[in-house]
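Of the protein chains in this complex, all but one are displayed in their positions.
Let's turn to subunit A:
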């Protein structure tokens, strides 16, 4: 097996939070956005990250890019630890890892033309590129993502959401990255446009040999594009495994609840199925529950769950679940 392009080992990310109106000498609270999470990403593979809002998906992505420092563990990109990279390696890492954002219009500077927006990473990382070549590369990328190159001098507000996301993708791909992080790239789009963008990403990935981390809270989208899926809850991994296996046979109670929340496009099956409904809200990440973080909402919680955080048990090749009380539950039809 090849070496992973990215390996995340026991990574934690926490923020210091100062509640309003406290004295300067009161100790600040720690917000645990990601705690002790490990996962590997192979070259050319797509890892889907799924979880509710506030489960630490975006924070993990930003830690991988390096804009948020991790407070524990190691993030190893192509054999080099992010924390100990030299300035030159950091620049290369910034170039190799690009990102596609959630809100396609907000991620584009309203005062820059589409051509300038797409060219920006290229100008930043290869400032010596002649103008002509920059223009040619921009036109090539625009064509690749399905935009007419004659729109190069337009401003972002003249485009629809789907077109803006294509601009965002072109911008991310112009420096030929190796790892593309998509932070909920389709959740702000119309369903019909979602499919177009997801398929575009899939095609481009195959064409350019990209590795991808695909973040979404919509399981059906993630299932379509990912090789493997990691389910997160309150900064902790709940279940990792091949996309098909996870969606067809979820083992962790949280994954089961997540999958049951996806509607089945068949009214008869939909009405007939029994769904475990999660009660309550996500606990505060300022004071996560002891032991298993999911136990406060888990239908199968036992007193022992509060004692220690369950480890990731290997239940099948390449499949890990953080729950000792798991049971296989067949999912009805094609969720």
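Quick note on the criterion: a residue touches a chain if its C-beta (ideal position, glycine included) is under 8 Å from a C-beta of that chain, and two chains touch if they have at least 3 such contacts; residues count from 1.
Here is the rule we use: contacts and distances are computed from a predicted model.
Chosen from "NADH-quinone oxidoreductase subunit H", "Trk system potassium uptake protein TrkA", "proton-translocating NAD(P)(+) transhydrogenase" or "ABC transporter permease", the protein name that UniProt gives for the omitted chain reads "ABC transporter permease". Set against the missing chain, the residues A:65, A:201 or A:243 yield one that touches it, A:65. From the set A:83, A:106, A:136 or A:206, the residue in touch with the chain omitted from the display is A:106, counting the whole complex. Considering the full assembly, A:95 is the residue among A:95, A:273 or A:300 that touches the omitted chain. When the whole complex is considered, the residue among A:22, A:160, A:287 or A:302 that touches the unshown chain is A:160. Interface residues of subunit A facing the missing partner chain: 65, 67, 91, 94-95, 98-99, 101-103, 106-112, 120-121, 124-125, 146-148, 151, 154, 158-163, 166, 168, 171, 193, 196.
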